[in-house]
Every structure is written in structure tokens, then in C-alpha cells.
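One structure, as C-alpha cells, below. Some questions next.
Every protein chain but one is kept in place in this view of the complex.
Now for chain A:
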């Protein structure tokens, strides 16, 4: 048999039909659904008298719109159009008989955090969701990617997706990370190296010692941002850490089924001599704690660097960089560590898991948020929140002056009331720094949870290593 990559293996196990021209029907094992990109798809089913083909493989949770303030049980905290979307999901989940975690359920949270947490996401699966950060689930060695609403409808109706196979790209991070450097710094540095279109047309497999050393939470952070590098999906081969994480989760297999699953999962790795269309290698020890300075996730620099000038770039990036600098209100040459912020947001499907909160708490313990700064922590799920309370992290956050919120997407995309005002500058652990992403005119700097915590204390972008 010819050598295969991990992507090849999962792909081959899921082709339900292949046309002569190579167009395939890829069978989908898990379909995750949220309130923003699904109403039109369910409406489409109703109009054509179609049903959901595999409701037992379809899981829905509202996350994008929901308020994260403690009073959210009061319906008045939601705007009317948000409420209509959440109500539509309630109704669609009920009418079509799919698994559902309503806002009132402690298991509710960001769809990409809930899936793994509940054991819906398992190695070797195909996972899709009407959301580009579905790549997150690739951390388990699952082929996972975002789809549009028409495709959501297609998967609901047929449990398949029309696909052509992508190319294979290997991103290897060798050696060890230095202290203060995290999964977020890896994933941002990779995008800094490849650009936001570097992965277009590829499925990335992340490998190497620095990736192996990461926890499952860290691996999810890395894969989450594969899409920011243009790749629809990012993968990490499953190993003992993966199996350990999955074991005992509510929807993970048990008993003999677990053993059977494990036997297959252990075959899920890229063969030594597999073919790669593109290979990128970064040295773990070269990666520094980074922040973004511009309005594209590729605008990444070590925190020790200065704000660049447009003239440092070439081609279309010259104009783009100038536009970013104007939008971000930054002067070339300014040390990044002197840039003052107004807001800190810790959360999102990139960094809203328990390990992220532990990393932030380690920095914040016994410290105070800088006077006048708005700081909030939004756990990725109700269960993450409960665990953080049990571990005493919540007390550390509250004593430091952070708002301690309920689970949701919140200020990652500001569809709920958590928004930046024009000109406000935010240290954020989310994944997109696009213009207006966190509110019209808002300015976003992406970084790790530890870096965001450090920024909360000083009120400036800060090198976390100085606080360790």
C-alpha cells in the first residue's frame, strides 16, 4: 500500500461516492450547529419537505448571540433579533429531533468547546459546522472544517458534503518552547510565517516535539487558527493524551466499543514516507510571546518588537499595512510594549478552556487590574466555568477586578452586547483582529491568555516573561 498522510487516511475512510471527475461525497460523522448560520438551512429543509438524515449525529448549541452577563435568564437582556435567532434554534432542534444544549443548560457554551467536552468529537471523525473555527476539532485527529449555510442544509439533508480532496501540508514545530511561550504563540507565529493565504487549498498537519508536548487544550488552540492561515482544516495525530482526554466523556464509546475505537485510532498517523505538497518548519525555541499589531492575523510580531512602517512591506501589503496602521492608530517605530490598552478580553474558542484560565490566573494571582481598565473573562462553556470556580480561579479573577461571565462567544465577535467602542483598544485572546470585529472602530491585539493577563495589570501590551 502506498504511504498515506493522516488526512489521506481519514478522507479514504469517509468517501461515500466518487464521481469520474474526482468530486466526492464525503460522509460526515458529526454536524455541529449554532444559531447564526443555521436558520436559513432549516428553513430550506422545511420548504422542500426534507428531514434531517442523521439527527443523532447532529448537535446544536446557541453561543454567538447569547448574553454572557449573569442576568441572562432574563429575556430582556437579549435584543429582539438575537432572541429570534436563539428561539429559532430552540424550535429547529425540537422539530428535527437533534441533540441540543439550550442556554439554560450548564453544558451550554461555544460550539467548538462543547463538542470535545461532551465527547462528540473523537479521533478519525469527519466534523463540520457552519463556522470557520471548526478546525479546532482537528486537535483530536478529526478532519474538521467550516462550511457555509447551503452546505449546512446539504449535510442536514444528506449527511454528506460535496468535496474535492485538498493538498497536504506539514507544519513541524521542532524542539521545546521557551518559558512564557504558549500554543497561541505557536499558531500566531505560523500564520506570521505563511501569511493568511499560505494554507489556502491545504489541510495542515501540525507535528513535531513542541506540538506533542502540548496538552489537548493547547492543541485545540493551534488547530483553531488553521483557518486564519487559509487552511480549512488543521490536524494533529492522536496519541495517548488524546485518548486520555476522550476516555469517559459522555458521548465517547465505552467497554468493548472503546477498545475497538482505540485499535483504529492508533493507526491514525502519517506514514513516514508519505507525500507532502508543502512543508514548513519552525524551531520551538525561536518562537517568542507574540502580539498582533494590525488588522490581519498575519500581522504578528514578538512583543519585544516595534510597530512596523508600511514601507517595511512589498506589493499589496504596503497599502494594507498603511490602512491597518491608520485604523489601529499606531505610529511606526513605537515599541509594542508601550501601546496602552482600554480593555482585556479573555475567552473564545481559541482560548476559553480551563488551561487558558489557569494560565491567566497564574499571572493575576494577588494582582490588580490597572485602574480604569475594563477586563472580562468569558469561559468557553458552563462546565469550564464550574471547574474554574471549583479550582478557585474565579476568586482570583474577581479579586483582581475582572468581570466573571457566563459562557458564550461574547466579545470575540461582539454579536451580543459585549463590544468595543470606536477607538477602544483591546488585548484579546480570540482569533481575529479584523476591522470592526469586536465592535465598530474597535482595535484588537491578539495574544495568549497569559499575555492578556499581564496587559490587564500594566494597562499596556506587556511581555509576560517580565512577570514570571
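The criterion applied here is as follows: a residue touches a chain if its C-beta (ideal position, glycine included) is under 8 Å from a C-beta of that chain, and two chains touch if they have at least 3 such contacts; residues count from 1.
Rule of thumb we're sticking to: contacts and distances are computed from a predicted model.
J.: Looking at UniProt, which of "Electron transfer flavoprotein subunit alpha/FixB family protein", "3-isopropylmalate dehydratase small subunit", "Dihydroorotase" or "Cyclohexanecarboxyl-CoA dehydrogenase" names the chain we cannot see?
T.: "3-isopropylmalate dehydratase small subunit"
J.: Touching the absent chain in the whole complex: find that residue among A:17, A:94 or A:368.
T.: Of the candidates A:17, A:94 or A:368, A:17 is in touch with the missing chain.
J.: For the chain left off this view, which of A:5, A:82 or A:381 is in contact with it?
T.: Considering the complete complex, A:82 is the one touching the chain left out.
J.: With respect to the chain omitted from the figure, which of A:179, A:316 or A:372 is a touching residue?
T.: The missing chain is touched by A:316.
J.: Could you pull out which residues of chain A are in touch with the chain that's been left out?
T.: 13-17, 19, 21, 23, 25, 27, 29, 36-37, 39-40, 43, 48, 50, 57, 64-65, 79, 81-82, 84-85, 88, 122, 124-125, 130-132, 145-151, 153-154, 157-160, 162, 164, 196-197, 200-201, 227, 230, 232, 252-253, 257-258, 260-261, 264, 296, 316-317, 319-320, 323, 413-415, 422, 432, 434-437, 440
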